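A single structure is presented below for examination.
Of the protein chains in this complex, all but one are displayed in their positions.
In this document, chain identifiers A, B, C, D and E correspond to the written order of the chains, with residue numbering beginning at 1 in each.
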Amino acid sequence: MEALIALAIGTLTGCGVYLLLRARTFAVVLGLTLLSYGVNLFLFATGRLVIGQPPVVSGAASYADPLPQALVLTAIVISFAMTAFVIMLSLRAREEFGNDHVDGTPQQSDAP
Amino acid sequence: MMAHLPIVPILLPFLAGTLLLAFGRLSLPAQRWLALASVLAQIGAAIALLTAVSGGDILVYRLGDWPAPWGIVLVADRLSAWMVLTTTLLALWALIYAGNGVDGQGRHFHVLFQLQLFGLAGAFLTGDLFNLFVFFEILLIASYGLALHGGGQARTRAGLHYVVMNLAGSTVFLFAAGLIYAALGSLNLADLALKAATLTPDKLGLARAGGLLLLAVFALKAALLPLHLWLPAAYSGTSAPVAALFAIMTKVGVYAILRSHTLLFGDGAGALAHLFDPWLLPLALATILVATLGALAADSLGRLSGYLVLVSVGTLLSAVAVGTDGIAAGLYYLPHSTFTAALLFLLADAIKRRRPGSGDHLIPDADMPRHALWGGLFFAAAVAAAGLPPLSGFIGKFLILRAAPGQPWVWAVILLAALLALMALARAGSQVFFNSLPATGAAAAKASKSASGVVTPGASTARDLLAIGGLLGLILALTLFAGPAFEFAHATARQLAEPAHYINAVLGAKP
Amino acid sequence: MLSGALILAFTFVAAAFGLSFFRLLKGPSVPDRILALDTLYINAIALLILLGIQLGSPLYFEAALLIALMGFVGTVALSKFLLRGDIIE
Amino acid sequence: MKRWLPHPLLTPILALVWLLLNNTVAPGQIVLGLLLGWAIPRFTFGFWPESVRIYRHSGLLRFLAVFLYDVLVANVAVARLVLAGPRSLNPLFVEVPLDLTNDLGLSLLANIICLTPGTVSARLSPDHRTLLVHALDCTDPGQLIHTIKMRFEAPLKEIFEC
Amino acid sequence: MNLATEILLSALVLIGAVFTLIGSLSLVRFKDFYTRLHGPTKATTLGVGCLLIASSIFFSVTGDGLSLHEILVTFFLFITAPISAHLLAKAALHLGLR
Partner (left out) sequence: MQLLPAILTPVLGAALVAATGRFGRTASAWCAAVVTGLALLQMLPLMAASFAGATTIERLPWITSAGLDLAFRMDGLGLLFVLLILIIGLLVIVYAHYYLSPRDSLSRLYAYLLLFMGSMLGVVLSENLIQLLIFWELTSLSSYLLIAYWRQRKDARGGARMALAITGAGGLALLGGFILLGEMAGSYELTQVLASGDVVRAHPLYLPALLLILLGAFTKSAQFPFHFWLPNAMAAPTPVSAYLHSATMVKAGVFLLARLFPVLSGTDAWTWWVGGIGLSTFLLGAVLALFKHDLKGLLAYSTISHLGLITALFGIGTPLAAVAGVFHIINHAIFKAGLFMAAGIIDHECGTRDMRRINGLWHFMPHTATLAMVASAAMAGVPLANGFLSKEMFFAEAVTAGGQMRLGWLLPIVVTVAGVFAVAYSVRFIHDVFFNGQPVNLPKTPHEPVRWMKVPVEILVLLVLLVGIFPAQTVEPLLAVAAGAVLQGPLPEHNLALWHGFNPALWMSVIALVGGTLLYWGRKPLFALHDRWDERLQGRVIFEALTHGLRAFAERITRWLDTGSLQRQLALLIVSALALGGAGLVLAPAALTGTRPLLTIDGIGLMAVLVLILATLAATAWHHQRLTALVLTGAVGLIVALVFVKFSAPDLALTQLSVEVVTVILLLLALYFLPASTPRESSPARRWRDAALALLAGCGAAALAWAVLTRSNDGMADFFIQNSVPGGGGHNVVNVILVDFRGFDTFGEITVLAIAALGIFALLGNLRLPGPTHDASGRAWDSDTHPMILATFARLLLPLALLVSFFVFLRGHNLPGGGFIAGLITAIALIVQYLANGVSWTQERLPAHTHPLIASGLIIALLTGLASWLFGRPFLTSAFGHFDWPLVGEFELASAMAFDLGVYLVVVGATLLILINLGLVHRASHEPQAAPWKP
């Protein structure tokens, strides 16, 4: 199972990075969303994978590590706020530039 | 109240911010007074905090009354208090300058301003890695709002880049925090420092990766090469008071680097000791060089100031990299560079508003009203920025050079940078102030045209002068009282060199 | 016996997941994809319930409840987008 | 009166749902449930000003039974069709004329049509007079229309209108 | 739990899973959008329904006291699933899918 999760984290991060490097705001936003999924899963993974032991005290023998879960919760909220902001910003940029290029100037979009 | 002293500088701006939000319909002047009162109170709190820790003892505040490392603690040592005081003093003048109408150009300026201070204070005082992340996010999201305050194409572009860069940075931060928790099993800085010493080799890799990723994040915040490109545009793009306040933002990165460099990866960190060393000094020096070239190439006062901020960041970090004496020198240089950067941005804006034809571009134009006065102020600011005598910049440079006797590279770069900065500023000054054109009808026409958009000069001259004079006064004070200031900085550096105090203060009498 | 049934059931639901996702990838039209996503949500409910039974813990129920209550909002928003472009007007 | 108890029959429903949520019949929860059942409609009064009147409660229950039965049947039918494969079915659109005028009634009808015999209510004409229905496997449109109107519309009509 | 309930549970679970599967299967097997639309709205409701009954029984037997809150899921599904189906159909018509 661990391998699968690691693979998933890798894919999310990689794709997030790729989209992040695109020239249009919407792609960048998608990239950020994927990245945040990836990093949230990663942060969650630092509590290691445990099945069937939710950290709700009920006299069970062992529980999953609750701390990473709490951190991820915070991270989710924050990344939601940030995503919302950057989306708005992309609209503002759209109004200011008349296009949705991240630099506001499509022609110079790529100089490798 | 004294028992809660460490959290007061954090809660005051929060309270002010929420109040400003709650009474959203307050008139602008009322908002200004409220904000001003809050900032003054914060200065008071910061001074109280400084005096409380100046003796060398470290105040620990256990939030929720939970013991460290499990609960979140605020830790006020000399460094934190020093940073907080710098921030609040800077904020005061930025706020006063903002009163010239900038704060009215958009919504919620004062709320965002206060909450930005909330984030800054928290970042400086927290003793918990993840809590540091949270406060980074607070000051960032607030800075996003402020950076875009007022709108405009250049501002939006710079803002967009700034935001996206920092969002990516935050992601890296989360990776780093996760790695460090996974490797060391804690988030409390003191506890981490303790655990770093006894790190099992099989988790060393994770810890090192986490630590270096932290460096990447902090380097981005501090605008260290090669992550510096966002800064000049963002700072010269945004409104002057915000740029002035942002002068402390890069210092947050510097602070974080300094903190982790000394506490987490200090001598006592076993296998993790000196994790940053191979990277810090070369990057810092490279930053200085590149930034100086940028300053030399700058075509407007705003960009020039932006690049000079980069120079100061490089100087600071190279000071941090050369050891305890260097840190002491750097800590003296830090407030100077902060105030100077703010001063430059405010001046650039004041001049811009008074040269409607040419703005703050380095091209000749008709003399502005009270030309000599502004010229004199710019001269003083330039002296401070170039690190020339007699102002504190020179003292800082002297102290840094003195701290790095064995490092010819540091010397060469810092001295060369000083010369180039001097030339850049001399060029700027003689273009803007010496090389003046007769006022033509065209210029006047331009004036009337573009003056409509910007805040009208004259109306707010007194306020501008007050803010600029205030910053100059701070720099002057830093010069006159260089003795005690450096004493404090030196004591701080020594405190940082002895993480054991910090760790014991936080974790109690643990070994 | 129940555990065996559960394993079988999980397999079926997994297959359901795969099929729905196939449609999601294949499209061809956007409504097809949206429909597939909606189906994925409903499959998720099934999955959650099975998981609850398998692990004998009621803690997963709220997730199912939440999907049942909120899952359709995404679909509705997407459809409205197709219909009107502006979903909050 | 109306301001204080906007939806007399929403209150018990909410209370019931509350008890179901908590999986309990503890007295405290009942009180709380009723409290919420009263407070929430009051709170959301603005969103649902027009009152809902049920004219025939007995009809309601019977209708409910019929409906559940039909759901069962429809599901099985559709399942069979799915397994049988696409060749076996002949889908088509049917315009169902409507007599219902009550919004709630119409909506319920549309929903029920979605849930029962292989049909999906696709579009309500702007004047709310006809409902376009897509049938999965239908040979006789008239028959379908008749079923819908008899089996669902009529009861709804007598429940919500008189 | 006794054998009878276990058999019942297993049966319900399997039926539910099968119907869920069929619902998704329709997505693949049917040729045009409108026919595909039927699967999820119906088969799945029954599938999920069965599973919920199973879960309800299961927890009533194992847990303490009657567990009926599963009914709510079905209830909500009955309300929401048709709405999505309806709007999807509307959208498809609008886009002129055939």
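One rule holds for everything that comes next: a contact is a pair of C-beta atoms (placed from the backbone, for glycine too) under 8 Å apart; a residue touches a chain by one contact, two chains touch by 3 or more.
Computed from a prediction, not measured in an experiment: that's the story for all the values here.
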**Asked** Which chains here touch the chain that is missing from view?
**Response** A, B, C, D, E
**Item:** Full-complex contact with the absent chain, from B:82, B:230 or B:339
**Value:** B:230
**Item:** Residue in contact with the excluded chain [from B:56, B:270, B:369 or B:390]
**Value:** B:390
**Message:** In the complete complex, the non-displayed chain touches which residues of chain E?
**Reply:** 76, 79-80, 83, 86-87, 90, 94-96
**Item:** Touching residues on chain B - with respect to the absent chain
**Value:** 3-4, 7, 11, 14-15, 18, 21-22, 24, 61-66, 69-72, 106-109, 111-112, 115, 118-119, 122, 130-131, 134-135, 137-138, 141-142, 144-145, 148-149, 151, 157, 160-161, 164-165, 168-169, 172, 175, 178-179, 181-182, 185-186, 201-213, 215-216, 219-220, 226-227, 229-230, 232-233, 275, 279, 290, 293-294, 296-297, 372, 383, 388-390, 394-395, 397-399, 401-402, 405, 411, 415, 418-420, 422-423, 426-427, 430, 433-436, 482-483, 486-487, 490
**Fill in**
Had the left-out chain been drawn, it would touch chain A at residues 1-15, 17-27, 29-30, 33-34, 37-38, 40-42, 44-58, 63-74, 76-78, 80-85, 87-92, 94-95, 100, 102-103, 106, 108-112
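Rule of thumb we're sticking to: only the chains that are shown with their structure count from here on.
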**Item:** Interchain contact steps from chain B to chain D (minimum; 1 if touching)
**Value:** 4
**Graph distance between chain C and chain D, where chains that touch are linked** = 2
**Complete:** Listing by label each chain that touches chain C and chain E gives none
**Request:** From the Cα centroids, identify the chain that ends up most central relative to all protein Cα atoms.
**Result:** A
**Message:** Counting only Cα atoms for the centres, state how far chain D is from chain E in Å.
**Reply:** 17
**Item:** Contacts with 2+ other chains: residues of chain B
**Value:** none
**Message:** Quick check on chain A: which residues sit in contact with 2+ other chains?
**Reply:** none
**Request:** Examine which chains touch each other and state the graph shape they make (line, ring, star, complete, other).
**Result:** line
**Item:** All chain pairs that touch each other
**Value:** A-B, A-C, C-E, D-E
**Request:** Write out the stretch or stretches of chain E touching chain C in their complex.
**Result:** 6-7, 9-11, 13-14, 16-18, 20-21, 23-25, 27-28, 33, 36-37, 39-40, 44, 47-48, 51-52, 54-55, 58-59, 62-63, 67, 69-70, 72-74, 76-77, 80-81, 83-84, 87-88, 90-92, 94-95, 97
**Message:** Applying the document's contact rule, which stretches of chain C touch chain E when the two form their complex?
**Reply:** 1-2, 4-6, 8-13, 15-20, 22-23, 29-32, 34-36, 38-39, 42-43, 45-46, 49-50, 52-53, 56, 58, 61, 64-65, 68-69, 71-72, 75-76, 79-80, 82-83
**Fill in**
As the complex stands, chain B meets chain A at residues 130, 134, 137, 141, 144, 148, 151-153, 156-157, 159-161, 163-164, 167-168, 170-171, 174-175, 177-179, 181-182, 187
